[in-house]
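Only one protein chain is missing from this complex, and each of the others stays in its spot.
Each chain gets a letter, A and B, in the order it is written, and its residues are counted from 1.
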Amino acid sequence: MLEIFTLSLLTLFALTSVVAAYLAIRERDLVKAIVYSAIQSSMYALIYYVLMAPDIVLVYIPVSVGLIPAVLLFVVKKTERYEGE
Amino acid sequence: MTNLALLTAYVIVISLYVNLGIALYGIFARPSLVKKLIAITILSDTANAFAVLVGYRWPREALPRPPVIPELPVTRSVLEEYMQSAVDPLPQALVLTAIVIGLAVTLFIAFITIQYYRLYGTVDVRKVRRK
Partner (left out) sequence: MVKKSDVFVAISIAVFVLSLAYVTSLGGLGPLPPVDARKIAYAYLNLTYNPWQPFLTAFALESVTAIIWDFRGLDTLYETAVFYGAIIASIALYRGVKISLSKKEWSKLGLSPIAKTVTRLSFVLIPTVAASVALHGHLTPGGGFQAGSIATVVIVLAIIIFSRYFLPKHGVSKNRALLFRSIGLMGVGLTSIAILLAALALGTNAYIFQNQAKLNSPLSFPARVDDYTLGGSLLFFNLFEFIAVAFGFTIVFLLLSVSEEEVRKVVTRD
């Protein structure tokens, strides 16, 4: 019973992260691509939580949902916003 | 281990493989340097998720525990139960190191990308190749 719960949560998060990653790569507006990649990273953080790894969740959420999108937004502001053809 | 549980475990692992494939496609086929950087972060995160997934375990009766000893003082029975129900701590330590190294590489590539724009005027790899 409990393992069905764990496995169904993991499947939900994994499939949502596939959709978010596909949208991130396909998008031409780079600001929206950064937001989609942050959604995919938060799905991964939930996967790490269900897999009983609390140390990794505490590193992964500030780094991958807070710091890496901030750095990438600075880079997009200083270079081009829309990807070429 | 029922058939439904086995099938669901395969769905999880195969969706991680599909993430890997999407990230590789993003590195090879998209012309902007920032998009390649986003795809590199997705790739390294998927590899770290694999490592943590391999370190999981199913004990017989209940769910596994995170690798923290829950009570003091530590007697022999507490230690024995901890060893029988805790998740493998070694992949988690390696993944922590890998996250920090991936972060350092991403920061470095971000600075190099800004410098590219200052010197060449574009971050499109096809146009940079022609200059």
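The working rule: a contact is a pair of C-beta atoms (placed from the backbone, for glycine too) under 8 Å apart; a residue touches a chain by one contact, two chains touch by 3 or more.
The structure displayed is predicted, hence computed values, not measured ones.
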Practice problem: Report, in label order, the displayed chains that the undisplayed chain touches. | Solution: A, B
Quiz prompt | Of B:34, B:86 or B:123, the residue in touch with the unshown chain | solution = B:86
Practice problem: Touching the hidden chain in the full complex, which residues of chain B are there? Just list them. | Solution: 1, 5-6, 9-10, 13-14, 17-18, 20-21, 24-25, 28-29, 54-58, 66-69, 72, 74, 76, 79, 82-83, 86-90, 92-93, 96-97, 100-101, 103-105, 107-108, 111, 115, 118-119
Self-check item: Touch residues of chain A, complete complex, unshown partner
Solution: 7, 54-55, 57-59, 62-63, 66-67, 70-71, 74, 78
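One rule holds in what follows: only the chains that are shown with their structure count from here on.
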Quiz item: In the complex of these two chains, what residues of chain B are touching chain A?
Solution: 4-5, 8-9, 11-12, 15-16, 18-19, 22-23, 25-26, 30-35, 37-39, 41-42, 45, 48-49, 52-53, 56, 58, 62-68, 87, 92, 95-96, 99-100, 103, 106-107, 110, 113-114, 117, 122-124, 126-127
Self-check item: chain A residues within the chain B interface of the complex
Solution: 2-4, 6-8, 10-11, 14-15, 17-18, 21-22, 24-25, 30, 33-34, 37, 40-41, 44, 47-48, 51-56, 59-60, 63-64, 67-68, 71-72, 74-76, 78-80, 83-84
